[in-house]
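A protein chain is absent from this complex, but the other protein chains hold their places.
Letters A and B mark the chains as written, and numbering starts fresh at 1 in each.
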Amino acid sequence: METVFKRPKSLIDVPFHYCPGCTHGIVHRLVAEAIDELGIEGRTVGIAPVGCSVMAYDYFACDMIEAAHGRAPAVATGVKRSDPDNLIVFTYQGDGDLASIGTAETVHAAARNENITVIFINNAIYGMTGGQMAPTSLPGQVTQTSPYGRDPKACGYPVKICEMLSELQGPEYLERVTVNNVKNVRNAKRAIKKAFQNQIDGKGFSLIEVLSSCPTNWGMTPKDALKWIDDHMIPYYPLGVYKDRSNGIDKFAAKED
Amino acid sequence: MTRKYLFAGFGGQGLLFSGKVLAYKGLIEDKNVSWLPSYGPEMRGGTASCGVTISDDPIGAPIVLEPDVLVAMNLPSLDKYESKVEPGGYIFVDSSLIERKVQRDDVKVYYVPATKLAGEIGASTLANMILVGKLLKELGDYDEETVDKALGKCISARHADLLDLNRKAMETGRDYK
Partner (left out) sequence: MSEKVLMKGNEAIAEAAIMAGCRHYFGYPITPQTEIAAYMAKRMPKIGGTFLQAESEIAAINMVYGVSSAGKRVMTSSSSPGISLKGEGISYLAGTDLPAVIVNAQRGGPGLGGIQPSQSDYFQATRGGGHGDYHIIVLAPSSVQEMAELTIKAFELADEYLMPAMVLADGTTGQMMEPVSFDFEIKEPPAKPWATTGTKCERPHNIANSLYLDPEKLERINNERYKRYEIVKEKEAKAEEYLTEDAEIVVTGFGIAARIARNAVDEARAKGIKAGLIRPITLWPFPDKPFKKAAEHAKRFISVELSMGQMIEDVKLATECRVPVDLCYRVGGMIPSPAQVLESIEKAAQEVK
């Protein structure tokens, strides 16, 4: 009998520590499938962040590095530059890590068009520390540190990473996807694989923002959480390609040096 | 023997370079040498200085606080360092830029209109090297071969024309009476 579905080789056979209904597991799997399909496991190094996916180093079968909070793009820069012709380097970061404490590292890795792949999990909340306001929490969103709802007057507006980075000439590829239904999961897979392919082709910085759910800290059932992505997150964070230089989606296309 | 030199003046007068030529000359003569510039904003237009120590023995502090030889290329420098020169030491004054005379009588003083002379020989930026030429002459230390070698170390081969000009400036200083 033919096996049509199994654990990707690039994932180690251990149980995830993630909460029920959390979409980290899906994204881990998509990253592992992309690595398997591109045949790059033996030369891939992943950088884990600080946040819920801090222990991603126990799950991916490739070499892994655990970075300080927010510094994954800088660590990835070092790793990539140590052996640029051979190594494939990806970071896996949450919204607090990438869009708050590590904004500078993110922006400058993108500006340098550092030839790395960034997987950005945006679930609009700090998960590991128990549900505080994230840089991407929506206006009005109730969290432990915005108990009356995020008030933009007091704590500003959410950071839209894909939009912001698309203003830079540097990066190669920026796309926002989600994994809240089968169709969207398949689309996310395509985008993640392309982000790795770009690196193999030496095209430079690719970032895939994945709108994700956090049922535990959102205080919802997994099913309601997936619906909340549709109803609240996607309207604020529209899905789509924000930059794809090689395919002409680039506001700098006409002005390139 | 240990001799401590201090070059002082405005940033941009080539003080660091003069010190470097002197230090290289010491190195070529197999002496111990150290060279220490003032650094930071004062390099950009304010008073700047550069201390050089040349010694037969290992050099302790590289900071020149009480020089045996002072080269003063502006008035604030002479005002600041005149009293610091060791008794029996030397002061070389660029008399094109400093009108007043040295007050002390326990040091040997030489007035050289270095900036004016530099203009006359078509080397307007090399007043510093005219003073180095004079200094070496008066200290009985002007050896053409080592001077040439030291200049060669401090000026890259691509700028051979500068080498000639520096040599000319030093000779002008050496021959100035």
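Quick note on the criterion: a contact is a pair of C-beta atoms (placed from the backbone, for glycine too) under 8 Å apart; a residue touches a chain by one contact, two chains touch by 3 or more.
Keep in mind that what you see is a predicted model, and the values were worked out from it rather than measured.
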Sole contact to the chain not displayed, among A:27, A:52, A:79 or A:98: A:79
Touch criterion as defined above, residue of B:33, B:155 or B:170 at the omitted chain: B:33
On subunit B, residues whose C-beta touches the chain left out of the figure: 20, 23-24, 27, 32-37, 39-40, 59-63, 65, 153
Interface with the undisplayed chain - residues on subunit A: 12, 41-45, 47, 54-55, 57-58, 60-68, 71, 74-83, 86-87, 104-105, 107-108
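The rule is simple: only the chains that are shown with their structure count from here on.
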Distance from the mean Cα position of subunit B to that of subunit A, given in whole angstrom: 62
